[in-house]
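Everything below concerns the one structure shown next.
All protein chains but one are shown at their positions in the complex.
Right after this comes subunit A.
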Amino acid sequence: MEFMAQANKKFGIRALLLQGLTFLNVLTSAFMIWKGLSLFTNSESPVVVVLSGSMEPAYYRGDILFLHNGYSPVDIGEVVVYKLKDKPIPIVHRVLKVHTEAETGKQYLLTKGDNNNADDRGLYNPGQLWISREDIIGRVKGFVPYAGMGTIWMNDYPQLKMGLLGTLCVLSLFGNE
């Protein structure tokens, strides 16, 4: 904190605040762009990485998917990303069956990975036979192949993540010279 007192003496509090704001704006604009996209698509995570091969040959491990959830009902054949209650990992599979409750319009969905032999009832929580529209975090609207491999490597090898973060920190120190 001593360097801040020195900087304050030399440049004044406003210069410090301005520098702080410039740095913070990098973080806030990134977060706000993500949030804005999230609100526009009505999806808690509008960009996801495919983690398994259960949707081959359509999507492979490492592909990046762009999602749009919106509010309309889901159709059979749509590829969706859903999250089961109390399970943190989202799943990308195709909708096989749809039941719509007549009075409320509530949807019950059955999903299956293209590359799997069985439908997802084996994956759902014990006793659960259907997922609901509220479990869907988005339908796949676009994809970029392989672009997500970096994320997968960093999750499989935590040292890579630490190494990358460390390198970025060191580089940012030199950038200000």
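In this text, contacts are C-beta pairs under 8 Å (C-beta built on N, C-alpha and C of every residue); 3 or more make two chains touch, one makes a residue touch a chain; residues count from 1.
Basically, contacts and distances are computed from a predicted model.
Not shown: a single chain whose UniProt protein name, out of "Sorting nexin 1", "DNA-directed RNA polymerases I, II, and III subunit RPABC1", "Signal peptidase complex subunit 2" or "Synaptobrevin homolog YKT6", is "Signal peptidase complex subunit 2".
Only one residue in the set A:Leu24, A:Leu96 or A:Val144 touches the chain that does not appear here, and it is A:Leu24. Residues of subunit A that touch the chain left out of view are 14, 17-18, 21, 24-25, 27-29, 31-32, 35-36, 38-39, 44, 134, 137.
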